[in-house]
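First the structure, then my questions, so here it is.
Removed from the display is one protein chain of the complex; every other protein chain stays in position.
Residue numbering begins at 1 within each chain, and the chains themselves are lettered A, B and C in the order written.
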C-alpha cells in the first residue's frame, strides 16, 4: 500500500464516519424521512474492498448502504440530498437511503430487500464476462442475508458459470435483533464456500489493511477468470439496526468495547503513522477536509429543492404507450 | 434386516417398478393426461429410506413422486386412479401425477415446483417438534433442486432450530437435460452439509441395503433430537426426464449400462438370496403378487368414473362466505 | 366500552387471546421475539417484531411458541404452510408485504392450492400477518399495498382492517379459520387509537361494515382509506352531499351484497384503494358492480388510487402518491355534477 492509497482509504473511512454521524444527528431532528441504517464502525470493509475497484466494476449493496456508496465513489452531496429526499439527490429524491445508486461509478444500488444483491451481482458479472471488458462485480451482504435463498442461488450460479464476482459478507454479529449464531447453522460464513467449491476466507473486518489484502487476491482471481471468492469480514454493528433501536439484545460489555477499543479508523491511523504512510499533520488535514466535505453535503442537501410534482409519475418507464 | 423387512422392501421396489412400467405403457396410448416423470430405476432410494418411517412421519416429494408415494404406503388403486384423473383417485382426480398426496400415511404430496418440498418438510418437522409426537420428516429432492434457494433456506432453518428433518438428495445425474456437474458448483451434494454444520453422507443409491443403513442412522438422529442429516444417494434416471424425452444428452454407454448392469431390484434380489433372507420361490411369489396388484390398480383406474362437474369449484376452501 | 387502545395493541391482544385459548397457535417470523439465545434475554424478547406488535408474547408463551426465524421467507412461510397442514395453527409474520416476492411460491402454489390439489383432504389453518402501505417514508420496496395480488389467488382469504376494533375481532376470526388467511395491517395505522373491548370477540369474514350512511353516493374504501373517505365525507356533508361509506373488511371473500345494496340506493360508486391502479381491488369491485348492479348506476364508477408508479421516497411526492380526501371530494363533485346534469 502506498501513500496515495493510504490517504484515499483514510479519507473514505472518515467520509463514511462523518457522513453517518451527520445522518444520525439530523435523523434525530426529524428532518430525514423514513428510517436509516448506519454503517459507522464497519468502514474498513467497504473501503478495503473498493480500494481495488474501477468505475467499470460494479458493486451491489444492502439496506445499510451509505458506506458502500461512499467507498465506491458516489458524490457526498448527491447522497446526502438523496437521503433528504431532494431533487438534487443521486436518484432525484425518489430512492432515499435504501436505494442510493449511481451507475456511472458502478454502484448498483443500496437495496431494501435482504439478499437482493446476490443475483444482481451475478448479472453484473455476467455482463463483464460476456462483454469481456475486464470488469468484476462485488456483492456486499450481511450475516443475516447469508441465510436467504438468493445467497445460495447467486453464489452457485456465479461459481458454476465461473463468473467474476466476489461475495463479501459483513458479519456484524446481528441481523436486526437476532444473533448471527442463532440464525446461521454454519460455524462460519466462510465455511459455506465449500458448498460452491470456491475459496472462503475469514478476515478481521476492522483491520482495513487485512481486508485490503484479502480483497486484492479475490478481485485479482475474479479478473483473471478464476471465478468467485467468498470473503467473510468480521465486524460489529456499533449502532442499532436502525436509528431508534434500543439494542436490548446487546450485552453491556460489547456495547462498551466495540466503538472504543476496536475502532477501525483509529486502528488504521496508528498503522499509517507507524508505517510512515501518513504523518500526523497529514492525517489531521485529511480529517478536517473530510469533515468539511460532509458538512458541505449537509448544507447542499438543506438548500436543495424537493422534487417537482411531475416527478411522481416520471421515469417509471423509458417510454409508455 | 429381517425377513419381514426384506420382503417389504422387495415388494415395494417391485410395486414401484411395475407401477411405472404400466404408467409408461398407458401414457404412450394417450389415456393419461398431462405429463409424467417416472421413478423406475431409483426405487432403492425411496424404499430404503421409507423402511424406517411410520404413518405419523411425513415425507415431501417431487414431480417424480410415484416412488415416494408407494414407499410411504399410498394405495396403488388410488394412485393409479389419480394419474388417470378419476374420482376415486387419492385426490379425487384433481391433483394428478404431480400432486398425489395422502396425509393419512404421512405423504405430504408430490410437488410440481422444484425445491417446493424443503420448506414443507421443515414445517412437518416443526409440528413434530412442537407437538412432541416423536415424528420425523423426510424431504426427497433431486440434484437439480439442490441449487434452488429453498434448499438453503430449508436446511438452514432445520439445522438452526435443530428440527427432526432428514434431507435425501436423489442424485440421478441430471436435472432435465442438464448434467449435475454443470449446474452444481459443489463437488458433491453431501459436501454442502458443512454449510449447515450437519452430517453429510454419500451412499450408493442403487444398493437398497446401504440406503437402508444410512437412513436408519439419520432418522434415529432426528428422532433423538440430534437434528438434520443430508444424505446424497447416487442413482440414475434410466428413463427420460418425462415421457417423450429423446434423451439426446445421455451417452450411449450410460444408456446401455444403467438399466441393465446396475439395476437396484436385481441387486437386492441377489443380496436377499445370498443372505438367505428370501428364497427363490418367495421372491417369485412376491414378484407375481406385485404385478397383480399393479394390474388391478390399472383395472380400478380404468373402471372408475371421472369427477362430477361440481368438483370443479369444490374444496378450494373449507368454507367461503 | 370506553377503553381505547392502539391498532397495534388490538392486534397484540388478539394473538394473546388466541394463544391462550389454543396451544396449537404459534407465532413465526423474523424477530417476532428478538434476541434469541442472547444470555441476558432468556425468556424475554428484545423487540416483539419490528413494529413491536408481538411485544410480550415471547415472554408470556415462551420461545417454543414464539419462534424467531432466519431471514428466509420462502423457508419459513413454506414451513408455516406444512405446520398448518400437520397439526398446528401458525400465525406467520411477513414483516413487510413487499417481501412477498421471496415467499410467493409457498403462498400461491403450496399453501393456497394444497386443499384443492389434495381433493379436499387437507386444511391449512394458517394466518399470514403482514404490513403494507405508504406514508412512512419507507420508499419503493417497503410501501406497497399488495392485497390485490393475493385476492386474485383462489384458496386464500384476504382481510384488511381499518381500525383497532375490527383488527382485533377479524384477526381472532382469521386465526380460528381453517383456511389460509392473509391479514394486512397498514403500518401507518399502528398508532391509531380506538375503542376495543377486552377479551374475546370475533367479526365474521365476508361481512362489510357501513361506516356512515348516506343517499347520494357510495364510497367503498379499503383499510386506511376509510379515514380518507371519512374526511372527504365530512367536507362533502357541509355541502349537503351525503355519502355512504362501506368498509369491506375482507376482500376475499367479498361482501358483494352490502356493496350492491348501497349502490342500488345511491346510484353512484367511488372506490378508494391505495394500491397501484391496474388489476387492483378497486377494479375488481367496480367490475363486480357493473356486472351485477348495472341498472343501479347513474354515473361512471370512479376509482381513486395511487398512480401507476412505484412509491417515491421524497415526502412531498409520497403525499401525492397516497389517495387524498381532496381528490375524493373533487371526484365526488364531478360525479354528482354529472348526475345533476343528466337529471
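Here is the rule we go by: a contact is a pair of C-beta atoms (placed from the backbone, for glycine too) under 8 Å apart; a residue touches a chain by one contact, two chains touch by 3 or more.
Remember, it's a predicted structure, so these values are computed and weren't measured experimentally.
A.B. asks: What chains on display are touched by the one that is not shown?
C.D. replies: Counting the whole assembly, the omitted chain is in touch with A, B, C.
A.B. asks: Can you work out which residue in C:66, C:81, C:94 or C:107 touches the chain that's missing from view?
C.D. replies: C:107
A.B. asks: Pick out which of B:5, B:177 or B:289 touches the chain that's been left out of the picture.
C.D. replies: Of the candidates B:5, B:177 or B:289, B:177 is in touch with the missing chain.
A.B. asks: Touching the absent chain in the whole complex: find that residue among A:84, A:118, A:258 or A:300.
C.D. replies: In the complete complex, the chain left out is touched by residue A:118.
A.B. asks: Residues of subunit A in contact with the chain that isn't shown?
C.D. replies: On the subunit A side, contact with the omitted chain comes from 58, 60, 89-95, 99, 101-103, 108-109, 111-113, 116, 118-124, 126-128, 130-131, 149-150, 152-154, 156-157, 160-161, 314-321.
A.B. asks: Write the list of subunit C residues that the hidden chain touches.
C.D. replies: Subunit C touches the chain not shown through residues 74, 98-109, 112-113, 116-117, 139-141, 148-149, 151-155, 252, 275-276, 278-284, 286-288, 290-292, 294, 297, 299-303, 307-310, 312.
A.B. asks: State which residues belonging to subunit B touch the missing partner chain.
C.D. replies: 33-35, 82, 85-87, 91, 93-99, 111-115, 144-145, 147-149, 175-179, 181-184, 248-249, 251, 306-307, 309, 311-313, 316
In this text, only the chains that are shown with their structure count from here on.
A.B. asks: Please identify which chain has its centre, taken as the mean of its CA atoms, farthest from the centre of subunit B.
C.D. replies: Centroid comparison gives A as the farthest chain from subunit B.
A.B. asks: Just curious, how far off is subunit C from subunit A if you go by their C-alpha centres, in Å?
C.D. replies: 35
A.B. asks: Calculate how many whole Å lie between the centre of subunit B and the centre of subunit C, each centre taken as the average of the chain's C-alpha atoms.
C.D. replies: 40
A.B. asks: Please tell me the distance, in whole Å, between the geometric centres of subunit A and subunit B computed from their C-alpha atoms.
C.D. replies: Each chain's C-alpha centroid was found; their separation is 45 Å.
A.B. asks: Quick check on subunit B: which residues sit in contact with 2+ other chains?
C.D. replies: 149-150, 152-153, 156-157, 160
A.B. asks: What are the residues of subunit C that contact at least two other chains?
C.D. replies: Subunit C, residues with two or more chain partners: 69-70, 72, 74-75.
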